[in-house]
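Only one protein chain is missing; all other protein chains are in place.
Chains: A, B and C, in written order; residue numbering restarts at 1 for each.
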Amino acid sequence: MSLEASFADEPAFVPYLAAGDPDYESSLAYVEALARGGADAIELGLPFSEPIAEGSTIQEAIVRALEAGMTVDRYFEFVADLDVDVPLVCMTYYNLIYQYGDEQGPRPFVRKAAEVGLSGFVVPDLPAEEAGPLRDACDEFGLDLVFIVAPTTEGERLERMREQVSGYVYVQARLGTTGARDEVSDYTERSLARIEDWDVPKAVGFGIKSGDHAERIVSAGADGIIVGSALVDIVAEGHENDDATEEVAQRLEDKARELKQGALRGAGDRPRVE
Amino acid sequence: MSLEASFADEPAFVPYLAAGDPDYESSLAYVEALARGGADAIELGLPFSEPIAEGSTIQEAIVRALEAGMTVDRYFEFVADLDVDVPLVCMTYYNLIYQYGDEQGPRPFVRKAAEVGLSGFVVPDLPAEEAGPLRDACDEFGLDLVFIVAPTTEGERLERMREQVSGYVYVQARLGTTGARDEVSDYTERSLARIEDWDVPKAVGFGIKSGDHAERIVSAGADGIIVGSALVDIVAEGHENDDATEEVAQRLEDKARELKQGALRGAGDRPRVE
Amino acid sequence: MSTSKFGDYGGQYVPEALMPAIEELTDAYERYVLNNEDGFIDEFRQRMRDFGGRPTPLQYAEQLSARYDTDVYLKREDLLHGGAHKLNNALGQVLLAKYMGKERIIAETGAGQHGTATAMAAAHLDMPCVIYMGETDIARQRPNVFRIRINGAEVNPVTTGRGTLKEAISETMRDWATTVENTHYVIGSVVGPAPFPSMVRDFQALISEEAREQIQEQAGTLPDAVLACAGGGSNTMGTFHHFVDDSAVDLYAVEAGGSSLSVDEEAGVAPNSASLSTGEEGVLHGARTKVLQDTDGQIMESHSVSAGLDYAGVGPELAHLVDSGRVDPVNVDDDVALEAFHRLSQDEGVIPALETAHAFGYLEEHHDELGDTVVVNVSGRGDKDLETVIEETMERDLSIAPDMSIFREVGGGAL
Partner (left out) sequence: MSTSKFGDYGGQYVPEALMPAIEELTDAYERYVLNNEDGFIDEFRQRMRDFGGRPTPLQYAEQLSARYDTDVYLKREDLLHGGAHKLNNALGQVLLAKYMGKERIIAETGAGQHGTATAMAAAHLDMPCVIYMGETDIARQRPNVFRIRINGAEVNPVTTGRGTLKEAISETMRDWATTVENTHYVIGSVVGPAPFPSMVRDFQALISEEAREQIQEQAGTLPDAVLACAGGGSNTMGTFHHFVDDSAVDLYAVEAGGSSLSVDEEAGVAPNSASLSTGEEGVLHGARTKVLQDTDGQIMESHSVSAGLDYAGVGPELAHLVDSGRVDPVNVDDDVALEAFHRLSQDEGVIPALETAHAFGYLEEHHDELGDTVVVNVSGRGDKDLETVIEETMERDLSIAPDMSIFREVGGGAL
């Protein structure tokens, strides 16, 4: 199933988790729980040691995953081991993509990603200006490359992304890094307006916490919602309290359902574009 | 009895103690013990807070005396209270002499010193160049002013001292500050030779510890010996061990006798000048 | 853009949210720094003179020159206000932020030197300032934390990860991503996304601008070799810049060899910070450069006895100058650096920073290959390192080190 297709019929719910957080086995269970809860696609973080675009919640998830032994090779195994039916997007930093394999550049990583069944990439520290080689490799192996549009992205930069983006566009709803916030940011509508005429689906992320929140975002025009920190919080809490994996998985599934339902409600509030 | 007369018949033994070390009463007993032991004159230290010409032994005696409450007024009382039959020389620093009384300058101090029966002064931080006012006051009240000749004192400076000295000249046997040393310094004979034709008695000090040592100094030509640190050591030890005052006084008397006897032996070794 | 790449190195690998700020900065850099718009550079130079203490002297080192039979000259950046070359950059950037109309300064710091310099510059120019510092570093760099606070800047403890420089940089980038509109991030070395590496180099290039004139005046010739220690590489690039076109002048970037040049892949630890000598091309903190990393591309924890060299990356321009053969990457280990610290202190009466001591360690070991006239940059003073040096020296029982039993004698403290 292609990434774009995940957004076809109804607003998509795209959750994020760091692979291997807090350990390999639990993490498999958690990702599968999200799928059960209604995920339309999943952003699966490959932990990098210097996650400069993440807020502290996700940064700590990454530290937990690295400490539990996550590596690039294990990540590919993890993807292969996952029993889910939705497209998986690899979210990571460029250095890991760049270093993989014997050949210089991103090609070996993308080839391997295609092999294990990943559908695309989000690379927060790779601006459109530097993305050429990765875009080419994605084209070669049939993967998507998602770009993040920030509230401050404008003009020429916006154009350069539009040319390269595929799968969906990740609309950053506020300034700053990832992390769950209470207030809905003011930027959502303005950002969506700026890319109104793009022909990829628009998924809004950064700071979505609840079903109601998801509803508002979708009713503001998003084709989907991306939720990371609010889910990672559940993993972190379960880890701290030593809760059983199934319990935590159940909480994630419930949360996923709440968010998906919110998104669906939001879609009801507005005329579908198609 | 005049200071010079103390040297008349035989080599003089001139001990030093800090007045009030370690306390007023004991100190009286110790000074009297030195007189019994054969002192021909006594240098009685008036403690000053910055004794830059003293070695650590005497410096600590001064700290003890100050802490036990010695002041300039108490010092004059102390001199009056002393029951000894030999001339007393006040050894102190110039600031105490200079500050005393209402009148600017050394005159009030000297007048008071004369009143309580002191015979003269040694002021280690008062060079001949600055000694005019004190010399005048001493003349006015009939007191002596002793100068210290160092191994390095020569030429014009020597002349300036010769003009002003009275009572005796204090010949510093070695470089440095006061303090008991084992070796006889090389400078004694040379220093004595340099002032051979002065008509005041020559007392040699700095580092004399024993009767034998005293003997050698006198046989080298000294008219007298000055002994400080070796005696202060006895006071310090007694104080540290909490020994009875009489015991310590007895030790001082014995030491004084040893030193005086040594000096006498030294005189036997050489032809008397007169 | 011309200022953004050095061969394949450099670039702008940053989150999208920062790109507008980076573009704005690039524009300001070109206008104010490169074209002296509104007299920016004039004001910068004047403040570096009156507030910073420039020019710093180039001192003929008599004892070292005799020891090595080579004319050794010291470029005295340790005399700069704050005690290191760091102020050249900090003052330049804070002033630029003022010209850009920013209202707030943020910066990361590891050993605290860059934080101190930034806090001083911000106080001087009346800008609110927040310094991010790992909590581990806060605990072990008390004097610099005091200085930062006393200059009126906030210190924001970073509690994630190991609480050291890496985490502080990430955290500062996060702050910036949230506050780009009114805030300038004063990065501490010639690292990070373009235009930082070029801009920081330009501010630091006062060092070589002066040194090149001074050496010709004093020695009547250009030097045969120029040495500077390299952490991120800002004092290095500053010291080299105006000599780069003098092809007869050899340039040595002296890195921290730490305890060993080998690497523990398993633990993710490189017991050194020799990114130029042993690092591989990679992307770190916004730029492509030489990086200490494992085969996956995870960044290694670096190590050096000198906190200021303890960084897993290095400036992209320096990486490029090394690849192109213009700069020699060399290194000395902790022991050699410590000995050099004591030697300079005792022989010349100049107590260098431990970072700086690496350059002198290399001089000691290779003086006979360096030619007749050598300039060494004294990037900072060692006051900040006294406790570390004493501890590390006692552990090693170095014969050159002065004995510190004085403290035992008077019973006044732990030593």
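Note that in this section a contact is a pair of C-beta atoms (placed from the backbone, for glycine too) under 8 Å apart; a residue touches a chain by one contact, two chains touch by 3 or more.
In this text the structure is predicted, and so the values were computed from the model without any measurement.
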Partners of the unshown chain among those that are drawn: B, C
Touching residue (missing chain; options B:D23, B:D125, B:D212 or B:D233): B:D125
Hidden-chain contact residue, picked from the options B:A5, B:A29, B:V72 or B:V116: B:V72
Among C:Q113, C:N151 or C:T289, residue touching the chain not depicted: C:N151
Where the unshown chain meets chain C, residue by residue: 49-51, 53, 56-60, 62-63, 76, 78-81, 83, 119-126, 135, 138-140, 142-143, 145-147, 149-152, 155, 157, 159, 342, 345-351, 382-383, 386-387, 389-390, 402-404, 406-407, 409-413
Contact footprint on chain B, counting only the chain that is left out: 48-56, 59-60, 63, 66, 71-73, 93-100, 124-127, 129-130, 147-154, 157, 172, 175-177
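Quick note on the criterion: only the chains that are shown with their structure count from here on.
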Category of the chain touch graph - line, ring, star, complete, other: other
Inter-chain centre distance, chain A versus chain B - centres from mean C-alpha coordinates, in Å: 96
Intercentroid distance (Cα basis), chain C paired with chain B, Å: 65
Shared interface positions of chain A, touching two or more other chains: none
